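Notes follow the structure.
Missing here is one protein chain; the remaining ones are kept as they sit in the complex.
First chain written, first letter: the chains are A, B and C, and each begins at residue 1.
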Amino acid sequence: MSAQTPLRLVSLLGSLRRASFNAGIARALPALAPEGVTIEPLGSIGDFPIYDGDLEAQGLPAPAVAMAKAIGAADGVIVVTPEYNYSIPGGLKNAIDWLSRVKPNPFLDKPVALQSASPGMLGGARAQYHLRQSFVMLEARLFNKPEVIIASAAQRFDVKTGELTDQPTRELIAKQLAAFATFVAACKRGAAAS
Amino acid sequence: MSAQTPLRLVSLLGSLRRASFNAGIARALPALAPEGVTIEPLGSIGDFPIYDGDLEAQGLPAPAVAMAKAIGAADGVIVVTPEYNYSIPGGLKNAIDWLSRVKPNPFLDKPVALQSASPGMLGGARAQYHLRQSFVMLEARLFNKPEVIIASAAQRFDVKTGELTDQPTRELIAKQLAAFATFVAACKRGAAAS
Amino acid sequence: MSAQTPLRLVSLLGSLRRASFNAGIARALPALAPEGVTIEPLGSIGDFPIYDGDLEAQGLPAPAVAMAKAIGAADGVIVVTPEYNYSIPGGLKNAIDWLSRVKPNPFLDKPVALQSASPGMLGGARAQYHLRQSFVMLEARLFNKPEVIIASAAQRFDVKTGELTDQPTRELIAKQLAAFATFVAACKRGAAAS
Partner (left out) sequence: MSAQTPLRLVSLLGSLRRASFNAGIARALPALAPEGVTIEPLGSIGDFPIYDGDLEAQGLPAPAVAMAKAIGAADGVIVVTPEYNYSIPGGLKNAIDWLSRVKPNPFLDKPVALQSASPGMLGGARAQYHLRQSFVMLEARLFNKPEVIIASAAQRFDVKTGELTDQPTRELIAKQLAAFATFVAACKRGAAAS
């Protein structure tokens, strides 16, 4: 079974709000991962300056270099994000724009899974499909299904602690993580032998 | 003719790089506008912090308030932007995310036209279609055609001054601005009488 | 009030299945329309051949000519459709592809509203955003909000008659139709005076 191979995944959070539903999901991931799979949070998207080609000419900002290195060293990435204005949060996209300037491309052939939550009825789905388009450019390997799209998020978390308590949601995420681990392992085998 | 009514438009630039092709286009707009139409640049997307709901709870940042006010007072908005990673530049999206938090919504029923340029062959088109989706949420009135999608941008500007010198490109932009002015005037008439 | 002006709308159905939820919505529209607004169904997308440029060279098929004429004569169009494979149903898109070959373009400056229903949790939303992109090409005037995205459709219809019985859904549709009528009337005023 693929999950027997230890796999090191990292999570990238698209929200900065402390009580963010998506932050709650990101915190829940390690406990929901299959055996042998670790999931470490990447740095904050709030540490990146707004992308500016002139700034880049002076050298890549430290958070971009550090995050690219962590992604490059990981077996796969889980993006956990809200949707803002029917698309990717600007702050998350800004981090990705900086990461795309690092050489070598940290996302090249990297397995990526997407998760989103929103208080509304579409659960951040629109951000996910725009992210998928960006990851074509970045040549990542996007995981397909099951999709983790959490609508009506407010009902699924403990109001006081912000922890993800809804059992069906936890099961859906665990199911995606197990399938993603299998996908990551298959990608590794495919790459290793080539 | 609609252009006889004075119209006040504003332009929103999606790039911070000084020698940006899109900045060159934004500078060219006033000279290409039909008679009676003024086009003023909005503030810089570089002045916005990365969106954070906790920061918002302390009050909207001054650049968001100022830009929302300028948009609210204008008859229409022209977004001029590159495409980053097959989508909207994070910095531009971040500014839009902040603007979307201002009450009343500055984009409500606001006519919006899109322009993009890139050195590549698709001319930023992918950013435009993602922007259109965000503007559904914001309930803006999106102008359709002619679309201004400037591919192979490097050949169209004066290398020393960064000015847009390519005549067919200038004509395309002038044509869009004239049609957009007609659209803006029609939107105003429709709204005025209701 | 705009709805006092009689408005003639038409509905375009994206499904052929007799017991289709979307067909149920289309049937409910006339009763949910504001006073002075009529909504007539267009012909069936099932009557169109698969688009073929060589066939077109022999003359446009009769269903395309007839539907284009009905759209051209209407004040606005309501597309009611399921989502197939995260996008527009092929049959609906095929009808639109034929309609786009008619001269003059029946959708030019035509107000268009979108409605979708699906048994799943995203309610056909993905088809709507793809449709919006096609309608940029066709230069239609797309209505924004409220969006009618009906998730978990199976619970909202009478199992025996297939009629839309869910009251909140009926109210959402009535609300969209009223706002769309206002939008259509504003578009007419804007066009009339130009």
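By definition in this document, a residue touches a chain if its C-beta (ideal position, glycine included) is under 8 Å from a C-beta of that chain, and two chains touch if they have at least 3 such contacts.
Computed from a predicted model, the values in this text were never measured in an experiment.
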Kindly state which of the options A:F21, A:W98, A:Y129 or A:F180 is in contact with the chain not pictured.
-> A:Y129
From C:V65, C:M121 or C:M137, residue that would touch the chain that is not displayed = C:M137
Interface with the unshown chain - residue positions in subunit B | 86, 121-123, 125-126, 129, 149, 151
Where the missing chain touches subunit C, by residue = 15-18, 20, 45-46, 48, 50-55, 84-97, 100, 126, 130, 133-134, 136-138
Interface residues of subunit A toward the undisplayed chain are 2, 129, 132-133, 136-137, 139-142, 144-145, 147, 182, 185-191, 193-194
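Here is the rule we use: only the chains that are shown with their structure count from here on.
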Fraction-based call for subunit C against subunit B, same above half, different below = same
Using the average of all C-alpha atoms in each chain as its centre, how far is it in Å between subunit A and subunit C?
-> 36
Subunit B to subunit C: how many Å between their CA centres?
-> 30
Indicate the residues of subunit B shared as contacts by at least two other chains.
-> 133, 136
